[in-house]
Structure formats: structure tokens, C-alpha cells
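Of the protein chains in this complex, one is absent; all others appear in place.
This part shows chain A:
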Amino acid sequence: MTSPLTENIDTRAGRRGSVFVRLLKRPAGAISFGILVLIVLVAVFAPLLAPYDPNFVDLSITRALPSPEHLLGGDTTGRDVLSRLIWGTQITLWGALVAIVTSLVIGVPSGLAAGYFGGATDRIGTWISDAVQSVPGMIILLIVGANTGNDFNLLMVTVGVFMAPGYFRLTRATVLAVRNEAYVDAAKVSGLSHARIMGRHVIRPVVAPIVIQSALTAGMAMGMQAGLQFLGIGGGTTPGWGAAMNEGFRVMRTDPLLLLWPSLALGISIAALAVLGSTLADVVSVTAPLPSRKARRARRAAERAAASGEPLAVTASTGAVAHAAADSAVQIENLRVRYETADGEVEVVHGITLDVAPGEVLGIVGESGSGKSQTVFSVLDLLPKTGSYTADAIWIGGEDVTSLGRRDRARLLGREIGYVPQEPMTNLDPSFTIGHQLIEPLRAVHGMSRADAKARALAMLERVGIADPPRVMRAYPHELSGGMAQRVLIAGAIAAKPSVLVADEPTTALDVTVQAEVLELLRELQQEYRMALVIVTHNFGVVADICDRVVVMRHGSIVEIGEVAQLFSTPEEPYTRELIAASLDGAESRAELDRAFALTGSTAQDADAQEAAAPAATDASTEADRKEVRA
């Protein structure tokens, strides 16, 4: 249990230096950092740099334009503008520092405590944080400022108090995310005190977000400070930028330069801090979005392919066609699917060819990550944004659709092709009623009247075996069971009477008892509507039940293709034999199937097997994870 602890510390310590280097390698990072260093230097060496005393009045330079002696001219009372700006830098930075330190001291420990202890601590802390956020800080600042002799430090402390909720929320959220990490548990088990755990282990992941937040907070504190000075508060005799802006504002029609200089100084400082913070965030990718689900899915597919020692790109196309293109419902020729990932393009389907005739049922079988679903999404032209496909041809209803434009291609959806997804609970829009989701396409795509569409939707629900269609029409997705949701989705897919129905593991996510009913329903509908049905499954039981022909896929290629009866009786490939054997062993779920493979040590010895072997929960997050491994 100690090794992960040290590992964690090592990598972070090692990375800290390189974060800085990476920051400076980016132009935005280097420039903003350079500007800030310059600002800090100006502030520190203000007494040396300023050519004149900032409060020295020389009436001869009143409202003077820039000159060699007074580079930025004189202000309305005859003081050197440049000197006042330089001294103003010092005050501005000091004020920002006071505000940030106050914010940090209040926000971070309380955020740590709230996130770490949870419960009442969390609730009280969050309530206070929300309360502070609901008070307009400027009013309080005016109360404090106007009547405490314009105590500048006190004002900036108050600014800090109002910015503390930002740190509180950030710290709390970060701690919540790591609280249950293994290394924190390990520290707990090994008997460390709460204080030591927080100080040593929990605070570590919080550091980077806090640094980034501080850049933003510093900028906002500078803005608040200048704003107060602009109102004539907290300035005193100090030559602050905000006070200079107020002076310039009053004479902007006659001497616009007097407004320009302090505004530039403030604007550049704040922008530099903001850019630095954002670049830093990009570099340590704290706020950068995680790679998308599909990107990760694709990357895993790539790793899987690499791990199995197979070349990524197979030049030859696999599979075969059984019908003439013009006679087939769908025919795919040499389909390749690629994903863009952070490590470049990865091919997950390596040139496959298959077809299905009108009224025929084609099964596509394979373990997780074999490219079954990607094949289906390519036919629908609904690959995720990072994915793309190429094919020599994709014939749908006797027409090569690869030559069609986006719009015409999309026109096939909901008319020629219907789609039944795998996980019913995540495939209905949670914000709309079932009725809306069934009626909307009928009206928008098929131009039905509201009454006709409603009647059709009710009839479809009745047809797919929903007991009380009017009630279900009014229901929201979260009020349905998985089996009902899947029936609703089937109703939606066939409402338009498509000639091809594509079902992606339509029974996998369902209870065993419901699986058989849904499969039976699909078979009935397929025969009733004389649709071609392409059914993706990992289960040879499904294949035996419903399919005419079957395609066996593995690692993005077709291993075997043939009539069901023949494939069952005399499978040519050893891989097909293993799949059949595993299925007939009574493996009901894909998890069990993959586990069976893992145990026999044949193919799926990657992380997928373990992941999929987790209990087949219907929990959405687990489901998302499981789907992620399916490529």
C-alpha cells in the first residue's frame, strides 16, 4: 500500500518543474508571464524607476502632453503621470495580494474541511458560502470604505472575504473528487490523523486548481480595487490606477490620454493574469475537458489492437456479399472506421464487407471491442464527432449513399432506416415526455397532423405491448422500466415503417425475462413489416433464435460469415467455435461471455474483460463505462 503513495508524490514533484517549462513554451504563457514579471519588477523597484515624486505638483505641467521630460505628460493637478502609474503598480499588486491571501486563508481550509468531513460541516460551509455570494459585495465595501478612514488594507481584506466562496467551492469540489481515492484510504487505514491526511495527501491535488484560480482572483481583485478608487474610496493620497481613471474620466473630452494610460495599465495587468491562468489550466489540464468518451473508447480500441499484436491497418477487406447490390437492403463494401485521438488516428474497423437482403435477418456477433457497433453507426452515418468512415460503397435500398450529401444522407434516417439502441434508459431524452418523443418525428419528418401523429404513436405503443399507452405517453423516461423504455424505443424506430431496422444489442441491458419478450417482439415486427433486420449481439442464443445469416467480427475485421445453421454445425474458424461454446455454456450476459474468454485465456485478456466482468449493473455510470469498452 505504500508504493502508490510514493509513486504519486514522485510523479507530481517531477511534473511540477515541467509544468512551468511547458507554460513558457506556449506563446500565450510566455508573454503573459513576461508581462507579469515586468509588472512585479516595476512595483518592487518603483522608488528607483519613477522619475518624479508621484505627489509632487509642478503647475507648469498641468494637463501637459507627453514630452521628453514627462513621458506620459502631467495630470490635472500638475503631477507626473508616469511616476503616478509606476507607484500605482505597487499599490495595485499589494491590494491584490492582500485580497488573495484573505481569500485563501478563509476559502481553502473551510473547503478542505467541508469536502473531507462532509455532513454538517459541509452543509454549514456551503450555506455560508452561498449566503456570501448572494450579497452584493460593492454595497458592503462602500459601507466599510466610506467610514473607516478609507483604510486600504481593510478594504482589500473585505474584497478577499467576498472572493473566498470561489476558493471554497473549488477546494471542496476537488477534495470531494479525491476523498475516496485509494491513497487517501490507505492513509486512513494506516492511522494518520485527519490533519496529516489533509495536509499531506488531500491538499496536493488542490494546489494546481488553486494556483489557477488565484490568477483569476488577482485580476478580479485588481478590478474591484480600481473600481473602489474610481468611486473615490480607498484611494487616500496614494496614486492608484482607479483614482487616475476617475480623474481621466472627468476630463475625457479634453484630455482623453489621462483616461487612456491608467486604463491600459489596468487592462493589460488583468488580461495578463487571465491569460496566464487559462494557459496554466490548459497546461496542467485541470479545467480542460477530459478526452471525450469516444476518444477514450477509440484509444482503448487502439491499445487493444496493439496489445493483441495485430497490425492496425489490414489492407485486405474481410467479409463477403450474398446478394447483388441493387437487390440488397443494405450492402457495405470495404468499410473502415477511424477515430481521432490525442495520439493520432486509430482505425477500429479494418475494411469489412457484408450485406443483408430485404426481409432477411443478419446477426453481427463478436465480443466487446470487435467493431460491431461502429459498423452499425457507419450505416446510420451517426458516428461520434471524432469518428469517421470510408467505404467503397454503402448501398441502402439499392442506392449507393456514400455519394449523397449530408442532407440527403440524413433524409434516409427515420424513413428508410430505423434504429434500436442498446441501453434503453440512456436513449430517451430525459427532459421530454414519451409522447413528445414519439410524436415529434412523425410530425416533423412525416408531416402528420398532431391528431394523426398521436393516434399513430398510441397504436405503435399498443403494438409493442405497452399495457396503458395513454399513461406512458404522458410519462417521462425516468418513470419507465428498462423493458418498457426499450419497447418505446422500438415503437419509435418502426413508427415510420422503415425498410431496414438496425438493432444494436437490443436486449443486452434488459432483465433476462424481458430479453426473450423483446426479441420475440422484434421478430414479429420484422416479419409483419417485411423489414431487413440487422441485429448486433454478443450472444449466439439470440443468433440462433432470430437470424438467417450471421457475421462474426473480431478486432475490427470479419472472421467468418455464413448461414446460421451452417455456422453452428460446421464453424470454420476456431474463434467462432469458442464464441459458440461460450454462449452455449449458458453465459447470459456479455460480461459472463467475456469472462469466459478471459478464463479460457483465448482472446479478451485485456482490461475489458475485468471491467465487463463487474456485475451487470443497470446503473447508468457503470453502463456508460461498459459501453465505452465496446468499439
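Everything that follows uses one rule, which is that a contact is a pair of C-beta atoms (placed from the backbone, for glycine too) under 8 Å apart; a residue touches a chain by one contact, two chains touch by 3 or more; residues count from 1.
Just so we're on the same page, contacts and distances are computed from a predicted model.
Trainee: Just by its UniProt name, which of "Response regulator", "Glycosyltransferase RgtA/B/C/D-like domain-containing protein", "2-amino-3-ketobutyrate coenzyme A ligase" or "ABC transporter permease" is the chain not shown in this complex?
Mentor: Checked against "Response regulator", "Glycosyltransferase RgtA/B/C/D-like domain-containing protein", "2-amino-3-ketobutyrate coenzyme A ligase" or "ABC transporter permease": the hidden chain maps to "ABC transporter permease".
Trainee: Based on the whole complex, identify which of A:29, A:95, A:145 or A:160 touches the chain you can't see.
Mentor: A:145
Trainee: Among A:81, A:99, A:184 or A:259, which residue is in contact with the omitted chain in the full complex?
Mentor: Considering the complete complex, A:259 is the one touching the chain left out.
Trainee: So which of A:351, A:441, A:506 or A:571 would be touching the chain we can't see?
Mentor: A:441
Trainee: Which residue numbers on chain A touch the omitted chain?
Mentor: So the residues of chain A touching the unseen chain are 130-131, 133-140, 142-148, 216, 219-220, 223-224, 226-227, 230-231, 245, 249, 252-253, 256, 259, 263, 266-267, 270-271, 273-275, 277-278, 289, 292-294, 377, 380, 382, 384-385, 410-415, 417-419, 421, 423, 426-432, 437, 440-441, 444-445, 476, 478, 489, 492-493, 496, 627.
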